[in-house]
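Structure below; questions to follow.
Apart from one protein chain that is not included, each protein chain of the complex appears where it belongs.
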Amino acid sequence: MTLLHYLTVSGILFVIGLFGALTRRNTIGILMSIELMFNAANLNLIAFNRFLYPERLDGNVITLFIIGVAAAEAVVGLALVVTIYRNLNTIYSEDFNLLKG
Amino acid sequence: MGLLTTVTFLPLIGAIIILFIPKEKVAVIRGSAIFTTFATFVVSLFLYAGFDPSLVGDGVPVMQFTERYEWIATFNVFYAMGIDGLSLPIIILTTLICFLASIYSVSIKERVKEFFFWYLLLEVGMVGVFCATDLFLFYLFWELTLVPMYFLIGVWGGPRKEYAAIKFFLFTLVGSVFMLLAIIAVYFAPNSGTFDMLKLMEINSSWSRNFQIVAFIGFYLGLSVKIPAFPFHTWLPLAHVEAPTPVSVILASVLLKMGCYGLLRICYSILPAGFEWFLPYFIIIAFINIVYGALCAMAQTDMKKMIAYSSINHMGYCLLGMAAVSSTGFNGAVLQMINHGIITGALFLLVGVLYDRAHTRDISAFGGLGAKVPVYAALMVLTCFASLGLPGLAGFVSEFMCFLGAFPVWKMWTILSVAGILITAAFFLRMIQKVFLGPLNEKWADLPDINTRELLAIGPLAVLTVLFGVWPKLILDITNPTVTALAEMHSTIFKYLH
Partner (left out) sequence: MLEHAYLIPIIPFVTSLVILLGGKEGKDSKMPYLGIAAMGWCFLQSSVLFFRALSGRMPLEAGKEFFLHQRFPWLEWGENLRINVGVLVDGPAVTLLFVVTLVSLLVQIYSLGYMHDDKRKKRYYAYLSFFTASMLGLVIASSIFILFACWELVGVSSYLLIGFWFEKPGPAYASKKAFITTKLADCGFYVGLLILFCYAGTFDLVSLKSYIAQGLLPVEVAKAVGIGFLIGAIGKSAQIPLFIWLPDAMEGPTPVSALIHAATMVVAGIYLVARTYFIFTAAPTTMGAVAWVGLFTAFFAATMAITAYDIKKVLAYSTVSQLGYMMLGLGVYGYTAALFHLTTHAFFKALLFLGAGSVIHAVHTNDMREMGGLYKRMPTTAATVGIATLTIAGLPLLSGWWSKEAILHDVYAVSPGMWVVAVFTAGLTAFYMSRMYVLTFLGAPRNEEKHSHAHESPLTMKIPLWTLAVLSLFAGGILHYNGLFEHLVHFKLPEGSHGSHHAPAYLLPGAAIFVFAVGVGLAYKLYSGSLETAQQLRGKLSIAAETLEQRYYFDDFFLGLVKLSDKLATACYWIDSRIIDAIFIDGWALVLRALAAVNDFIDSFIVDGAVDGVGTITQDAGWGLRKLVRGQVQEYLLYVSLAVAVFATFMLSR
């Protein structure tokens, strides 16, 4: 297994995530897609760490941080979703356009 | 904590206490304000008791009750206080007038809490000005009097109160700005770098004459507004007419003295060459103040305005005495400050009494009140006679000494100024005639005589008027050593006068 394999997997993972984030109407789905993109990035970091600088831990540490942040982000995101649902009675993203200029 | 700090900041404590009293409890507020001013007065009497008039040095005045703490080290600013024979009588006058006027202030019915808050704050500033021996501190207290006065006139005043208050404020503020500049200039002068007045009095000989003149002008502009000296006097009649009675009293009795005091303490002592340069103009201003002020007073129909102009006339005597630069003149000027404070304070209180009853101050609206309100009439006549310089009452000796001092130096101007005495007599007697003599104007048939509260405020002043008239030594013994030393301090510069 070379670095290239890992990067390919993570690339595919990222594109899937991106596609999901762009196309899903369900907000929860979007959130999940974003998690996918996070994980693609995590995979990249681990891989680079493992193959380029095996003696150091930077990549691993940052990955752990990202997992933490992602968890927090998921919590905030879900809380927002719940609030939005309560207020607008929908979780489809095209239905809320409060940011419209 | 020193005695001077106590006298200065006791009213502040009172003011803070008043802030914590609910505003509905009017009687408590009044009571505590009167008590505070009374306590301050009593403490200031301790100053009198502990003061040694004979303590004078050679040259720079020797201060007593001194306090000195470092305050802003970077700029060499000290919290420095001290008094000598020049400031002590004025401080006692201030606390006394504040006490008596606060008794009279019971007549203030609205927004009592704020009134007394500002009132006490004003007292802090006024006492502080006379105690400070550091220019920075002096300026701070000087400005501190401004804001309370602004509100006291602007909120509790007469019909044109806003105009009067703003005029007063701007006038004095503009003057103060020049004074601030002068203070800064003195600070940056050669060998200086200090705000200590006493030190500045010593080192001024190394300053060039031109510098002293410029700095003098700065100080003079600030001080002459307060005196008020012609042509910066026009705020006074207006402010007096609009201010409520107790504030008028303070304005006339104490605030005007700040200017005269500053002239002696700063202009003359710190900048002798500037003062010397200005003398020929100064005597003319004194003359104008005396005669022109008296003439303006004669043209008035409003009693308060008349007395306000007569204040300008009386401060002219102070200026005349100062222009003499001699022990006689300076003593006369200081004595005149005290006596004017007492007499004019009483006059304003008396006019206030009449105004409270009749709601007019128009001289020709009355007539024949002498039979109706004998006690009031007697007090008024006594005070008027004191003001026009009747021997045996306070004003005479001080006026005479001012003239006596000025005459050897400024013969012509002094003789011309004597006309002021005649005009003063004319307008006071006319006022007495129109208000008290002649047939009774039936409109005032029910006018009540003076009541106990008013008598409490005015009586002591009347007594002092007689006391200082009969025995002026009471004041003179305090002031004389200091003032004589002061007159000698720069004798080399004023050599040509003697």
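Just a few scattered comments:
Lettered A and B in written order, each chain numbered from 1.
The rule we apply is simple: a contact is a pair of C-beta atoms (placed from the backbone, for glycine too) under 8 Å apart; a residue touches a chain by one contact, two chains touch by 3 or more.
Computed from a predicted structure; not experimentally measured.
The chain not shown here is touched by just one of B:F41, B:F78 or B:F385, and that residue is B:F385. In the complete complex, the residue from B:V177, B:L422 or B:L456 that touches the missing chain is B:L422.
When the missing chain is restored to the complex, the residue among B:A27, B:A299 or B:L456 that touches it is B:A299.
Residue-wise, the contact with the chain that is not shown comes from B:F436, picked out of B:Y317, B:F348 or B:F436.
Interface residues of subunit B with the unshown chain, by the touch rule above, are 167, 170-171, 231, 234-235, 292, 295-300, 326-328, 331, 368, 370-371, 385, 390-392, 396-397, 400-401, 403-404, 407-408, 414-415, 418-419, 421-423, 425-426, 429-430, 432-433, 436-440, 472-473, 476, 480, 484, 487. On the side of subunit A, touch with the chain left out of the figure occurs at residues 18, 21-24, 30, 93-94, 96-101.
Definition applied: only the chains that are shown with their structure count from here on.
Our note on geometry: subunit A versus subunit B, Cα centroid distance of 81 Å, whole angstroms.
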